[in-house]
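See below for the structure under consideration.
Missing here: one protein chain of the complex. Every other protein chain is in place.
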Amino acid sequence: MSLTPAAPPRGAEHTARLLISCADGPGIVASISSFLFEQGANIVANDQHSTHPEHGTFFMRAAFYLPALEAGGERARFEAAFDELARRFEMEWRISYAHERMRVALMASREDHCLLDLLWRRRRGELDMDIECVISNHDDARAEVEALGVPYHHIPVTPAEKEAAEGRALELLGGRVDMVILARYMQILSGEFLERVGCPVINIHHSFLPAFAGAEPYRRAYDRGVKLIGATAHYVTAELDAGPIIEQDVQRVGHGYTLEDLVRVGRDLERVVLARAVRSHLDDRVLVHEGRTIVF
Amino acid sequence: MSLTPAAPPRGAEHTARLLISCADGPGIVASISSFLFEQGANIVANDQHSTHPEHGTFFMRAAFYLPALEAGGERARFEAAFDELARRFEMEWRISYAHERMRVALMASREDHCLLDLLWRRRRGELDMDIECVISNHDDARAEVEALGVPYHHIPVTPAEKEAAEGRALELLGGRVDMVILARYMQILSGEFLERVGCPVINIHHSFLPAFAGAEPYRRAYDRGVKLIGATAHYVTAELDAGPIIEQDVQRVGHGYTLEDLVRVGRDLERVVLARAVRSHLDDRVLVHEGRTIVF
Amino acid sequence: MSLTPAAPPRGAEHTARLLISCADGPGIVASISSFLFEQGANIVANDQHSTHPEHGTFFMRAAFYLPALEAGGERARFEAAFDELARRFEMEWRISYAHERMRVALMASREDHCLLDLLWRRRRGELDMDIECVISNHDDARAEVEALGVPYHHIPVTPAEKEAAEGRALELLGGRVDMVILARYMQILSGEFLERVGCPVINIHHSFLPAFAGAEPYRRAYDRGVKLIGATAHYVTAELDAGPIIEQDVQRVGHGYTLEDLVRVGRDLERVVLARAVRSHLDDRVLVHEGRTIVF
Partner (left out) sequence: MSLTPAAPPRGAEHTARLLISCADGPGIVASISSFLFEQGANIVANDQHSTHPEHGTFFMRAAFYLPALEAGGERARFEAAFDELARRFEMEWRISYAHERMRVALMASREDHCLLDLLWRRRRGELDMDIECVISNHDDARAEVEALGVPYHHIPVTPAEKEAAEGRALELLGGRVDMVILARYMQILSGEFLERVGCPVINIHHSFLPAFAGAEPYRRAYDRGVKLIGATAHYVTAELDAGPIIEQDVQRVGHGYTLEDLVRVGRDLERVVLARAVRSHLDDRVLVHEGRTIVF
């Protein structure tokens, strides 16, 4: 069972979103928009970006409304027809249907501010997703999560049994979710886990100006006297905290802020920045190209 | 004579920008992009917006590269061909050519921070425009402006002779400029002036959260203890400070800020916000629809 | 019964906070700091502000640690001694003791984002206050609030019975709380209510740059195409939304934001700005002088 939405899903029931990338060149937009027009699609949003005016990579997100796509058979026919066009331009592409909500797993540790905020936004109808389960290496938030009807799995992680713990998580997640959100999950996931989980993983972490890599970042930012602290949401890659950035924000702090104050300000930023990143991902607004994101 | 740029103009010499608005409906994007493809245009940037998923107004900005348009004759043929398409969809449209720099007049009063900043950015190549002249109701900045090779016209304004003063300005500007920038020009322009000048007029003014309409806004914002002060750049309409907003920004202030500090912070905001708005306008990124802007 | 904190209260158990304002003049700081030193107080934070270098109003907040004040009798003696000094400089002053948590009532309507956020921060130990009760003109949030052990009073408000409704609220609040927080309470409180409730009332409301007074502000901000929306937390006075500002913040928005998006962004700002304002008030950091705040 998963948390069902209080509000109707955002976007019309029959909206589809087409995401495309390919080498830029003449005629691409004309071909795609003519195709959609001929299929009877009514475009409701259309974003394009090219990394270079002449020989860059082209990106496009078209959200359109096409009643015929309600029928499963029609959908296969539509996708096959588009695939033919896509081959001509050697496009990478994917399509998603707004009423097919993404299935999401949340992973968390002791700090529950991001976890509860996502659950709250889900209930309110702000985030149009099905929360399949919460996995935590601590058991603290069980009551609160289960009260919302979301399954809670406590998978402790010890250095010795990290591989086994990841294995248990993969059993729960493998093929069952479309996205994993690390809502302040304080364990580093292995490259093998990331490969086997088979779906995007979004993480949130503190950011400072300048950055303080390594242990105790808030302590070191405090010691240096930073005037701005921030949070960054990004896709997780095997290289720690170096994945493509989806969203960031900062807040000004002063010398009167204690270390505890910095952490508290960081919490407020983390939950807002993570929620914005998740929302962009759910709306299929994020494309990744050579390690950087295009966020339409 | 006008201030000539130190740096090469931004954007390729042969880039054209097509701006379109019309009632939204199926086939518009397909028609435009097919037209551009058939003409041999290489689209370098393409932005669209619709005010409503189904029965809204559609806006588009296409920047494209088309070597043939270099020849004046070709350009007329191209525009006539597009006009035919435009009529079919009842589009409003305009086209501009990047290498035809806009002719701009600056109007200022005693405060010179916005005036000098625009001149400086122009020289640096940040703003790709020809500054035809500066008109001021004070003579203070003459030496500095003329040293940069820009003509300076001192037109004093007294309540009794305001109409005559506007008349003199119109003689200098009428039909000779593509944009007027009010760089802290502290006189209210009449509706008649705005109509007769025949080009967009951009203004910058202080903004507070909340707003303080009327006299002495900084004093009143100070008295209320505002924590954020800001600046708004907008197109000028006959209704004072109510025109379509192009750009805004704010800065945090505290109880330790004196009235003089607020004014100083405001100055820093004003010059940055005005420069950003001017840049968007020069790049033909701003469309106005029912009193609000779409800034691509 | 009220919501009890999960974390130990912020600040040492025996910290006291002295807030002072008076006409500025020589010797004030010397007198106060000498007094505190002679009493054996260990000052842990000390903030001062004067509205003018020479003939302004002086404000001071001194947080100090004084073990002797634990005993009730000692406290009376200390306060009497200080009062003598205060009379000499015609000071207004008050003292509060960190371990005496403020008793707070929350008033809300249908929108629960600020309400739940305050409850959540209370439980987490971020806001050191006792939440005595929630009063709402709707019954929607009852289950959630009561699950946290906080009494919930549903007092419907109709135009005809507004006075009676305020009377019922006053019965619950009168003399029993130290602060009322309007956590998106959508009824205008009468001047009489504000006078009789006998404690500060903090409100949160949307803010735009520029402001849009009156009905449907988000709609009108959207229509004008504002690029920044914000939230303002302020003390409530009889004049609607014109009370002293405690805290403000903004977020940048663009033409692609729907009206619904603006409201959602506004919600995120409102809960953060309200929480910051409440925290400043709880820490006795806010002084009000002639309609503006000094926030130490």
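Here the chain labels run A, B and C in written order, and each chain numbers its own residues starting at 1.
The criterion applied here is as follows: contacts are C-beta pairs under 8 Å (C-beta built on N, C-alpha and C of every residue); 3 or more make two chains touch, one makes a residue touch a chain.
Bear in mind that the values here come from a model prediction, so they are computed numbers and not experimental data.
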Among A:22, A:85, A:199 or A:245, residue touching the chain not depicted: A:245
Hidden partner chain, residues of chain C it touches: 12, 15, 26-27, 29-30, 33-34, 36-37, 40-48, 50, 53-54, 65, 252
Absent chain, residues of chain A that touch it: 49, 207-211, 213, 222-228, 230, 232, 241-242, 244-245, 247-250, 254-256, 290-295
Positions on chain B where the hidden chain makes contact: 113, 116, 120, 124, 126, 147, 264, 268, 272, 275
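The rule we apply is simple: only the chains that are shown with their structure count from here on.
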Identity of the chain that, by mean CA position, is farthest from chain C: B
Degree value of the rotation bringing chain B onto chain C, based on Cα positions, nearest 5: 180
Chain nearest the global centroid, as defined over all protein CA atoms shown: A
For chain A paired with chain B, centre-to-centre distance based on mean C-alpha positions, whole Å: 37
Whole-Å gap between the CA centroids of chain B and chain C: 42
Residues of chain B engaged with two or more neighbouring chains: none
